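Following: one structure in structure tokens, then a few remarks.
One protein chain omitted, others in place.
In order of appearance the chains are A, B and C, and numbering begins at 1 in each one.
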Amino acid sequence: MGAAAQGKNAPSREFLEKIFRTAYKIRVFETEGIKLYRQGLIRGYFHPYLGQEGIATGACAALSEGDYIASTHRGHGHCIAWGADVKKMVAELLQKETGYCKGYGGSMHIADISVGNLGANGIVGAGTPLGVGAALANQVNGSDAVTVTFSTDGASNNGTFLESLNLAAIWNLNFILLVENNGYAVSTRIEESTRDTDLYKRGLAIGVESHQVDGNDPFAVYEVMKQAVETCRAGKGPVLIEAKTYRHMGHHVNDPGKYMPEDELAYYKQRDPVDRARAALKEMADVSDEDIAAIEAEIAAEFADAVEFSKNSPEVTPESFREFAVGY
Amino acid sequence: MGAAAQGKNAPSREFLEKIFRTAYKIRVFETEGIKLYRQGLIRGYFHPYLGQEGIATGACAALSEGDYIASTHRGHGHCIAWGADVKKMVAELLQKETGYCKGYGGSMHIADISVGNLGANGIVGAGTPLGVGAALANQVNGSDAVTVTFSTDGASNNGTFLESLNLAAIWNLNFILLVENNGYAVSTRIEESTRDTDLYKRGLAIGVESHQVDGNDPFAVYEVMKQAVETCRAGKGPVLIEAKTYRHMGHHVNDPGKYMPEDELAYYKQRDPVDRARAALKEMADVSDEDIAAIEAEIAAEFADAVEFSKNSPEVTPESFREFAVGY
Amino acid sequence: MAERELMYREALREAIDEEMGLNPSVFIIGEGIAERGGSYKVTEGLLAKYGPKRVRDTPIAEAGMIGVGVGAAIAGARPIVEILYVDFAMLGMDMIVNQAAKFRLMTGGDGRVPFIMRTQGGTGGGVAAQHSQSLEALFYHIPGLRVVMPSTPADAKGLLKYALRQDDPVMFLEHKHLYMTKGMVPDGEHIVEFGKGDIKRVGTDVTVIAWSNMIPRTLEAAEELARQGISVEVIDPRTLVPLDREMIVNSVLKTRRCVIVQEANRRGGVASDIASIVQEECFYEMDAPVEIVAGMDIPVPFNLTLEKASVPQKDDVVAAVRRSLHLDPFAEAAE
Partner (left out) sequence: MAERELMYREALREAIDEEMGLNPSVFIIGEGIAERGGSYKVTEGLLAKYGPKRVRDTPIAEAGMIGVGVGAAIAGARPIVEILYVDFAMLGMDMIVNQAAKFRLMTGGDGRVPFIMRTQGGTGGGVAAQHSQSLEALFYHIPGLRVVMPSTPADAKGLLKYALRQDDPVMFLEHKHLYMTKGMVPDGEHIVEFGKGDIKRVGTDVTVIAWSNMIPRTLEAAEELARQGISVEVIDPRTLVPLDREMIVNSVLKTRRCVIVQEANRRGGVASDIASIVQEECFYEMDAPVEIVAGMDIPVPFNLTLEKASVPQKDDVVAAVRRSLHLDPFAEAAE
């Protein structure tokens, strides 16, 4: 775990449990979701967040009700860490009317604006201007809410990165750009996409407070996010955070990921964020193996319920779709 | 003049005269062109390069035949420094068939691909990808030609800046991005558009060799460009150069530029690049006032001839336009 | 109701001013719109009145401006983003097409995007190929966008006020030639709903549909045709999406003839779509094919004579109306 988590102000059991629960819930969602995909129950794209759970988990723990998030094509983890209802998520993936988007959106478009979730996105880089826009809306409306856009290494070579982060900077917006640098864009290694793989430097170049953090350590992410949120609420935003991480598998469910070197993958698997969260709960809060197993079982059951619920849910009918379409 | 111009290898009279002739030719073109505009002979947009002559002049002097340039909406200076025929330029502004674009393009679109001039551009920032593209074409074709895109402070907050410079970097292209930082985008001061007004840092952040130079010193621009060209021809491109400069008037002919503080303008007028070039020729090459006056008269006459030529030139007829349009 | 004469740009300013006064989440961003009052002076005085939080200058970053506008709208504000030329909106097309237009459907209906892009198009005085386009057809094709093209000060005001109270993304397309034109605008609250066309001139022989700057030109043509004894009905749909199909179809059923006038180039323009609707709905009642008068299929040239030749003029409208009445059977179709 991160140095911060070991300091004098040792984290509470409550906090440690929350972190583990979130990270594990994402792990279960993705692992079980992949099974549903392979059974043909989920269609379209499914980009697993496996291996990156520490980032969404740590980051969302530092945010408050009323804050906003925007996400990527790899968005399940952010959604779950933000407190989404797993039932409605699974139902969405299963194209059901009970899903977050009534089955209109699917994996890449889950959003819930009622709780400030601006949504996943199928366009790499699009979450950045949308997030900056939400931060702008909040500033105009006199709110001190913070908006976090979860972004990617791939999106950092895209024009939206420069344009929108610069707008956030000149307007001192309460905006945090959290770049999840997992080293790949599909099969393209980051070294092939840029000469300088330290992406946080791009924030510094335009006068934005910028940090780099171990994305596989949820506690370290939490600490740097807490600080970033403070910077924002003090009116000194935006902040850029680059979190180094790695995917545990190919780009999407059907990508075998053969281009990922075995030793590289092994290195990161040894630094599994879910394992870290579990170890922290066990070691720092003295939680027993049995209690942890109980938590895990509870989360697994919650997912199984969600699948059951979703399977029994109806789909939107073509008739009501046609009604929806009128005047679109 | 720049320190470099005073070194052991004192510049030749030929070189000094060339620099002065170029800078002065631009000065005359713009000054006289504005008169034509005010007489109603030129229509549409006219963005004078007055005050920035040192940049195009110094930069083009460091390039060779076979190299490429791409320019901006403020493009007359680049065109002239690149050796364009003033007759064809004036004819273009006067909408004549004898103009570079037969009157189809006008001030913002003068191009001459036969000599590697990719053209002025009405879209701020567009010259950067186009220039990188030319550099890519040359690399594919095995040429060691260098492409320079003249760009602006305004364009540096645009997505094209990041995307195309990054592409140039990962492919080690023979590309130089010359950012003319004149402190304004129309009436908007650069301080309002970005937190860090040192634009060269944006190149550094993505691993690109980057320099800052006094754009009002044609010799300093020449020196840094010469070095950049060497970097490129050694296969280590691209290079970013930020040249600090200032406009001597409003954004276009009809902009009174009231928002430009008087003392700021006075400061830069004292650092007039044309005056510097003249002084260098006089002092370093011992050229007499009379000889300089003769050069100036010659250039003025050339422009007057161009106006005469253009006035006597025909316009494209609607009939031949309709023919041109077939199958467009 | 009482009314006053206003310039188009003043009418736009009034709409923004009134709605900013009523709703604190309306704000506006754009290049040079704050201190300088905007290139078309639409936003003059708004900075002083509403302050720098709600009236902001931006860097030259159209994709970013449009993108943050869309994000702000999703998050519940009512942004107006001014883009200097509709041509530059091409830089922000992803945000318009893939985000703004899609969000409502992708969220199953919950998400709303009350985003307004104000911009202007059309030819005018030699500003050449990258500053003269009429690009409404691109937005018109994308489901989810509203496309508004006012031709008069009153419509400009009423439509912009309506835009600021509805919840879908609006492409509010002004015309560079109209800013200084004048017209009567009703006093007090003046709102023009989307989807309601306006009959700018009543007639019986031929229906002519036009919008934006083609309206004044078409009205001139109608005047000339009236002198020739031909009665033209001029319909301005005002909003292309939603389109007042009923008004168009009813008029064509009455006149049995239809001419559509657009400044945009012919191929794949909005006129073609309206023609396809008219022929579908009125085929058996029509006495002539729908005539389209449109810009040439070529970028707009700098040269002023060629620029003029590239877009419809009054005489082109007159000729098309006469063709649709089978007059001058041996005259060639004007381009």
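Going forward, a contact is a pair of C-beta atoms (placed from the backbone, for glycine too) under 8 Å apart; a residue touches a chain by one contact, two chains touch by 3 or more.
This structure is a prediction, so every number in the text was calculated from the model and none was measured.
Q: In the full complex, which of C:F27, C:Y40 or C:Y140 touches the chain missing from this view?
A: The missing chain is touched by C:Y140.
Q: Write down which of B:A23, B:L36, B:I55 or B:A111 is the residue touching the left-out chain.
A: The missing chain is touched by B:A111.
Q: Kindly state which of the options A:P11, A:G33, A:G51 or A:G105 is in contact with the chain not pictured.
A: Only one listed residue reaches the unshown chain, and that is A:G105.
Q: Among B:G99, B:G203, B:G237 or B:P273, exactly one should touch the missing chain; which is it?
A: B:G99
Q: What is the set of subunit B residues that contact the non-displayed chain in the whole complex?
A: Where subunit B meets the chain not shown: residues 68, 70, 99-105, 109, 111-114, 116, 118-119, 121-123, 126, 128-134, 136-141, 147, 159-160, 163-164, 166-167, 170-171, 324, 327-328.
Q: If you put the missing chain back, which residues of subunit A would it touch?
A: Missing-chain contacts on subunit A: residues 43-45, 95, 101, 103-106, 108-109, 121-125, 154-155, 157-159, 185-188, 192-194, 259, 315-316, 318, 321-322, 324-325, 328.
Q: Can you list, in ascending order, the subunit C residues touching the missing chain?
A: The list for subunit C reads 63, 87-88, 90-91, 93-94, 96-98, 101-102, 105-106, 128-130, 133, 135, 137-138, 140-141, 143-144, 241, 264-265, 267-273, 275-277, 279-280, 283-284, 286, 288-292, 296-299, 301.
The rule we apply is simple: only the chains that are shown with their structure count from here on.
Q: Please flag the chain sitting at the greatest distance from subunit C, going by CA centroids.
A: A
Q: Approximately how many whole Å separate the CA-defined centres of subunit B and subunit C?
A: Each chain's C-alpha centroid was found; their separation is 37 Å.
Q: Roughly how far is subunit A from subunit B, going centre to centre by Cα mean, in whole Å?
A: 46
Q: If you average the CA atoms of subunit A and of subunit C, how far apart do the two points sit, in angstrom?
A: Between these chains, centre-to-centre, one finds 41 Å.
Q: Which subunit A residues touch at least two other chains?
A: In subunit A, residues 159-160, 163, 166, 170 touch at least two other chains, as defined above.
Q: Using the touch definition from the top, which residues of subunit C touch two or more other chains?
A: Touching at least two other chains: 58-59, 61, 63-64.
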